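This report refers to the structure that appears directly beneath it.
Not every chain is included here, but those present sit where they belong.
So that you can tell them apart, the chains are marked A and B in the order they are listed, and the count of residues begins at 1 in each.
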Amino acid sequence: MSRQPFRPRTAYRHAHLITTRWMDNDVYNHANNVIYYSWFDTVVNAWLVNAGLLDVEKGAMIGLVVESGCRYARAVGFPQPVTAMLRVAQLGTSSVKYEIGLFSDEAEEAAAEGHFVHVYVDRLTRRPVALPGDWRAALGNIEVR
Amino acid sequence: MSRQPFRPRTAYRHAHLITTRWMDNDVYNHANNVIYYSWFDTVVNAWLVNAGLLDVEKGAMIGLVVESGCRYARAVGFPQPVTAMLRVAQLGTSSVKYEIGLFSDEAEEAAAEGHFVHVYVDRLTRRPVALPGDWRAALGNIEVR
């Protein structure tokens, strides 16, 4: 398989530090491929909460993941920390495609690169809702066109 | 987003029962999107171990994930069990693309559908190795062309 090169850190708009855990590493002594997705989840939702957009307990709108994916280039894992870099790649009426790059301190190149599509729905009916203006504005700030 | 329909159970060649756990569910009371990937990992590696191919501790060859992805259609989660259905979609020289469907008892349609690409490498050098004949034969049995 020939592979598309991975994006550099500078292609992203937001950084989130992740400290790794003993349990992240599997029998091959690197972070299990599954764990990378927990970091994607974390950077996206932390950004949304810290931007004052997502209220996990009481907000009328919640984000459901409808699609995700990851390409893995090099191993990372405990005890080294990882930086998750974030950007918005596509801003739909009620959906957002986020792109994430994972970087360790040891290398300039991304260890992994993934995406994550949220559809924003009404908490109760779970039907898609149009993203309000303050969401669009804030998400637009980390969008890369 | 218009979405491709999901494959039915009959499109797969192997079934693996997964019991869910309290901790699988996130704040929205369904299995977190990350957990689905841990089920992918589980069905693939359990099949490899049970087929007598993968020896996690001593085998000369191990599988590294280079790519994965998932589309989510409906929520599953604790306490309901999930069946992970497996097939081989592509059999390369040293890589295998697995496709997985997740089904709950409650619905005929898949709850999620994903893929997972393993490259088989030498345990020590971590360089790709050609899949031996017994691997190709066994993997061929669950391949769908």
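Heads up, the rule we're going with is that contacts are C-beta pairs under 8 Å (C-beta built on N, C-alpha and C of every residue); 3 or more make two chains touch, one makes a residue touch a chain.
Everything quoted here is computed from the prediction, not taken from an experiment.
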| item | value |
| --- | --- |
| Whole-assembly copy number, given 2 chains displayed | 4 |
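Just so it is clear, only the chains that are shown with their structure count from here on.
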| item | value |
| --- | --- |
| Inter-chain centre distance, chain A versus chain B - centres from mean C-alpha coordinates, in Å | 22 |
| Footprint of chain B on chain A - complex, ascending | 1, 27-28, 32-35, 37-38, 41, 56-57, 62, 64-72, 92, 95, 117 |
